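Note that one protein chain of the assembly has been removed; the remaining protein chains are unaltered in position.
By written order: A, B, C, D and E. Residues from 1 in each chain.
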Amino acid sequence: MSTVYVTRRAHFNAAHRLHNPAKSHAWNQAAFGKCNNPNWHGHNYLLEVTVAGTPEPSTGFVLDLGELKQLIQEHVVDHLDHKNLNVDVTFMAGVIPSTENLVIAIWHILAPHIPAGRLHRIRLFETERNYAEYFGPTHDQ
Amino acid sequence: MSTVYVTRRAHFNAAHRLHNPAKSHAWNQAAFGKCNNPNWHGHNYLLEVTVAGTPEPSTGFVLDLGELKQLIQEHVVDHLDHKNLNVDVTFMAGVIPSTENLVIAIWHILAPHIPAGRLHRIRLFETERNYAEYFGPTHDQ
Amino acid sequence: MSTVYVTRRAHFNAAHRLHNPAKSHAWNQAAFGKCNNPNWHGHNYLLEVTVAGTPEPSTGFVLDLGELKQLIQEHVVDHLDHKNLNVDVTFMAGVIPSTENLVIAIWHILAPHIPAGRLHRIRLFETERNYAEYFGPTHDQ
Amino acid sequence: MSTVYVTRRAHFNAAHRLHNPAKSHAWNQAAFGKCNNPNWHGHNYLLEVTVAGTPEPSTGFVLDLGELKQLIQEHVVDHLDHKNLNVDVTFMAGVIPSTENLVIAIWHILAPHIPAGRLHRIRLFETERNYAEYFGPTHDQ
Amino acid sequence: MSTVYVTRRAHFNAAHRLHNPAKSHAWNQAAFGKCNNPNWHGHNYLLEVTVAGTPEPSTGFVLDLGELKQLIQEHVVDHLDHKNLNVDVTFMAGVIPSTENLVIAIWHILAPHIPAGRLHRIRLFETERNYAEYFGPTHDQ
Partner (left out) sequence: MSTVYVTRRAHFNAAHRLHNPAKSHAWNQAAFGKCNNPNWHGHNYLLEVTVAGTPEPSTGFVLDLGELKQLIQEHVVDHLDHKNLNVDVTFMAGVIPSTENLVIAIWHILAPHIPAGRLHRIRLFETERNYAEYFGPTHDQ
């Protein structure tokens, strides 16, 4: 039994604003600086989705990466690409769109569509210099 | 006399919307598709500024790239980074923020600060897959 | 009048063999070395298509990059991606599939679909370390 | 005792075809799509080999990366570069050349040449958008 | 409780020489080859610092990446950038400046400035083809 991890990358371009509406303007300025611009800013996000498993002997595949690409497109990219992460995205409603919160949200959106226990990691680059990774809720236990 | 071209890269992250307010909603949808999202989207822009000249013998420099970095920061990046290109940028007022219009505007912002005839090219990547280049108004004559 | 150059990138993965059937085995070995492997080898090609023009005032576009993407997909990528460049590609029939010959062929395939005089450059990376560029037949006159 | 992980990258360019000869043409088309092209296609593969260990005090090295480069060249790259992965590679005989099967095979080829227990990971990019990783058979126990 | 890993990248350019002064010239030549050049050589280093934690609900941040950027600048980059790693760096005194020894040293410099148990990994690219990673002293127990 050989566990292999396969990763598919995808891109999306989105606007966002880091802002906590329960806090004052001064608090938001101190916490988020220029990321708090009320007129928004944006990023070219690079997403990596990693799935673990044993290659299926008849195909040599852990899973069909074409199917994974479609899952990512339908459940994630179509909801985030050319969108405003604070306004347009149902699964980010009420959540500050930090890269940390995005990787957790994307995990929970994708996990039901992948065989149990096989989703391994969500990695998201906000810029070339910053990224966040999440390995799921059971990683902490 | 040896002409050398030196290039400095910079980054900025911004929100924008491709929209022509003189046209109908249907026209804008047809022309700009998802880039017309009224809630904005955004990009990590990669800017390249190229200056031509003969290396100065005492330094070996066409120009001081530290000074060029400062010029780009002060006159371009500080005006565009973490901004909304449709709303926040004086030198883009009334201009559709396409990559084409951005390279022309950035040329005209930077040219007065660089010795005459030496600014060679503005190149701007909107994404890894799309970029625009402008060589200035005299390039066309 | 401001000429701007816009570039769209695309990718394709293909097999090929550098081989001149009019020459001997020894000549081919000497000319092409391991690239002459009769069982083929392959590459992830990165293609750049550059078009020149003046931004159209109502859109800010030199041309609609979505349409350019479609032209590249239909006329180039669909014919080359996951193909054997020596065997499967009508427009490469009888031509040694060097990167040089590919950029010339891709120019002639795309040029009829782009307004006259506006196609500026075809650039093709065979690997991260090698690329070829072609500026069209009038560039030589 | 400080465990450090050191990684060396290498490249190879190869042709392959995803095909299960025990299955029908229709099954192969459904499973592999355009990757089943009987005339092959190919990729620029990027390989990463990671070895764990404590830096040797006299050199500061976990292992000599020049020696690791030579091992990878001799045992992996020389067998795969400018080859057909279905036809030319002894250690892939009878195996569908998916990225998953390649990382497992490369692990087993390299492991005997590296001190016991020190080979940590084989990572292989098939394209910029897809990669597979293998941490060895004991990782699963 | 959701553990997320956030990473910040930084760059520095430095000279170094791999040399063990307790050994003979011949030993150093055999161990380090051209990296033993007594006149030094150098690299553009790419550093990644990864910190683990649960996003703070009011900000969505594991930690303020602007603060992490400042910590890296003050405690690491200001000491290494445009320096000679053998001569100019207090925290590398008496240590052979291999990439392995650098990641261990950078860990111990940064760890006191990050909440206990939260620094997860130091990764350092010496070139595009070589990198080292360190997960701290408790990783080995």
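Convention: a residue touches a chain if its C-beta (ideal position, glycine included) is under 8 Å from a C-beta of that chain, and two chains touch if they have at least 3 such contacts.
Small disclaimer: the values here were computed from a predicted structure and weren't measured.
> Specify the shown partners of the omitted chain in the complete complex.
When the full complex is considered, the omitted chain touches B, C, E.
> List every residue of subunit B that touches the chain not included in the displayed model.
Interface with the chain not displayed, on the subunit B side: 1-10, 55, 58-62, 64-66.
> Just the residue numbers, please: which parts of subunit E touch the chain that's not shown?
Here the touching residues of subunit E are 11, 13-16, 34-35, 37, 39-44, 81-84, 87-88, 127-128.
> Which parts of subunit C are in contact with the chain that was left out?
Counting only subunit C, the missing chain is touched by 18, 20, 22-23, 31-33, 95-101, 103-104, 128-135, 137, 139-140.
The working rule: only the chains that are shown with their structure count from here on.
> How many hops, at fewest, get you from subunit B to subunit D via touching chains?
Contact-graph shortest path, subunit B to subunit D, evaluates to 2.
> Have a look at where subunit A meets subunit B and say same if over half of the interface residue numbers show up on both copies, different if under half do.
same
> Just the number, please: Cα centre separation of subunit A and subunit E in whole Å.
Comparing mean C-alpha positions, subunit E is 28 Å from subunit A.
> Averaged over CA atoms, how far is the centre of subunit A from the centre of subunit C? Could you give it in whole Å?
Whole-Å distance between the two chain centres: 34.
> Between subunit C and subunit E, what's the gap in Å when you average each chain's C-alpha atoms?
Here the centre of subunit E sits 42 Å away from the centre of subunit C.
> Check each residue of subunit A and list the ones that touch at least two other chains.
Residues 128 of subunit A each touch two or more of the other chains.
> All pairs of touching chains?
A-B, A-D, A-E, B-C, C-D, D-E
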